[in-house]
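Just one protein chain is left out here, and the rest sit where they should.
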Amino acid sequence: MKKSEFFFGQDIISLDQFNRKSVEKVFATASIIKKTSAKKLLKILQGKVVGLLFFEPSTRTFSSNCAAVKRLGGQTIEYQNPLLTSSVVKGETIEDTTKMIEQYCDAIVMRHPIVGTLKKVADVADIPVINAGDGIGEHPTQALLDMYTIYEKHKRLNNLKGLMVGDLLNGRTVHSLIRGLSIFPNNTIYLLSPKQLRLSEKDLEEAKRRKIKLVEIKSLDEIPPDCHFWYWTRVQKERFSDKQEYEKLKLSFILTKKLVDEKAGKNTLLMHPLPRVGEIETAVDSDQRAVYLTTEPKNGMYVRMALLKLILEK
Amino acid sequence: MKKSEFFFGQDIISLDQFNRKSVEKVFATASIIKKTSAKKLLKILQGKVVGLLFFEPSTRTFSSNCAAVKRLGGQTIEYQNPLLTSSVVKGETIEDTTKMIEQYCDAIVMRHPIVGTLKKVADVADIPVINAGDGIGEHPTQALLDMYTIYEKHKRLNNLKGLMVGDLLNGRTVHSLIRGLSIFPNNTIYLLSPKQLRLSEKDLEEAKRRKIKLVEIKSLDEIPPDCHFWYWTRVQKERFSDKQEYEKLKLSFILTKKLVDEKAGKNTLLMHPLPRVGEIETAVDSDQRAVYLTTEPKNGMYVRMALLKLILEK
Partner (left out) sequence: MKKSEFFFGQDIISLDQFNRKSVEKVFATASIIKKTSAKKLLKILQGKVVGLLFFEPSTRTFSSNCAAVKRLGGQTIEYQNPLLTSSVVKGETIEDTTKMIEQYCDAIVMRHPIVGTLKKVADVADIPVINAGDGIGEHPTQALLDMYTIYEKHKRLNNLKGLMVGDLLNGRTVHSLIRGLSIFPNNTIYLLSPKQLRLSEKDLEEAKRRKIKLVEIKSLDEIPPDCHFWYWTRVQKERFSDKQEYEKLKLSFILTKKLVDEKAGKNTLLMHPLPRVGEIETAVDSDQRAVYLTTEPKNGMYVRMALLKLILEK
């Protein structure tokens, strides 16, 4: 898992493996794939089998990876919730499951509820392993797809001004995106959240060390003009002991048509990792700048195709 | 969703989209596919990905669609019961799930427990959507496969005399088949059911409007000779408050070897949408006219292949 611009045979476990050059390599590959005809792509993973082992539900990430493998001409062995239907029930360790499944596959994409599992899996596996999210740990491909979406629009990943809203304390995608953007110089992120859900001191410290500028703001009024992107996330009810306070705060963090009209710039990307449950008005969906239901998931597939190609194609 | 004999890019949501010409186009396409070699078929959906989203269990329809896509060289993203394993659990709307999944796919085949869902899904989706059954609503591909099976045998879909037996009140496949046969002129259907499970007045009215002739009969003795098909369905125990009455009636509606010998014509197709649970004696299975376990499911696959080809192949 060392930093490298060369991917063949490697695991993708953490965003920390990436440097500027390797991120750009992934994005250049994704852009080429996006322009290649469906039939030509089928040669890239022809004869390859990828294990999709999802030990936790995930419509989006599962489907996206499944499509990525198949659009490259590869085949899949699929497990959704194997905790219910597998040897794991009989008490098999994740290491043994990994060793077994890798006899049948050329690569493994795994999601697991427990932080750190993917590192363990990559250590025992002789074939490449891609982290599709482990607990509240990392979800590197999500960050890469968000970064790619910004990059595709603004043609760069440095000198950006972004806004992140919602549950910044617990949001795995928020943490990963901050980490990803810190690979590039001179980025500033404005942070807006209920005070119970602020980014932790530890995360703020780490950002400082990584030289990405974070600016906490207190209300929608303080959103600076002409952000390159707004990254919205869900404020989860279950995080509040005081439900009345939740109900009051909730309304302060809804992305409305009105807010977009007043505060978004002409080129501000409206982003959200999904699923959303009310924190973006559906009236915003048809706005040209809204990419959460369209370009973001689509790019997720292309970024995953790029990673699979780089890892598996000689 | 307008009536048309041209299918490319269209949704298949309701039988009402079809006219005589478009039905015949589907059947002609199915017949060609049936005669084409397995390897040649693989080119038709090469490089295409179809989402099979089944929000309700269905061995038969799921497998049939899965085989249809794969025999045409396409690939699938499969969800069985995603209510248990997906973003839907987190409260995502069916519209958002649709928008997301369509970023990865070229078409969606969906089954859903709630009537009208497929219309909603087709409205938000930019890719073609096929209704694989929504609640007690429509199941257009089932009707088409039944019609194709009759058409293949009798070389026409007009001037037919058919019999429908069992639960005519609740049977979705019965309603769809009556609707489908009403597209063609001069058909007569004899209806036989327990009186609690008669076709509703509304359905009888609608049939009259559609100019298909329905004739209710009261016992197996009244079955007319030389029907072109018998369409048997299950009488469900749970529809009866008086279980003794159920037990008594049940026996009046079993398709026995004896009944076939006495009442079926030489060319009467013996049909059933399956699964059966006792209402057809297994002794009937080996009768040459019995198609419920063989030709009917097989044709289901070919009709679905035809629809996918027409919708997706330029």
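Brief remarks follow.
Note that the chains are named A and B in the order they appear, and that numbering of residues resets to 1 at the start of each chain.
Quick note on the criterion: contacts are C-beta pairs under 8 Å (C-beta built on N, C-alpha and C of every residue); 3 or more make two chains touch, one makes a residue touch a chain.
Please read all numbers here as calculations on a predicted model, not as lab measurements.
In the complete complex, the hidden chain is touched by one of B:81, B:186 or B:267, namely B:81. Only one residue in the set B:42, B:124 or B:254 touches the chain that does not appear here, and it is B:42. Screening A:28, A:77, A:136 or A:283 against the full complex identifies A:77 as the residue touching the chain left out. When you scan B:119, B:276 or B:289 for touch with the missing chain, the hit is B:276. In the full complex, subunit A makes contact with the omitted chain through residues 46-49, 51, 75-79, 82, 84-92, 95-97, 99-101, 103-105. One chain is missing from the display, and on subunit B it is touched by residues 37-39, 41-42, 57-60, 63-64, 66-67, 70-71, 78, 80-81, 274-277, 282, 293-294, 297-298, 300-301.
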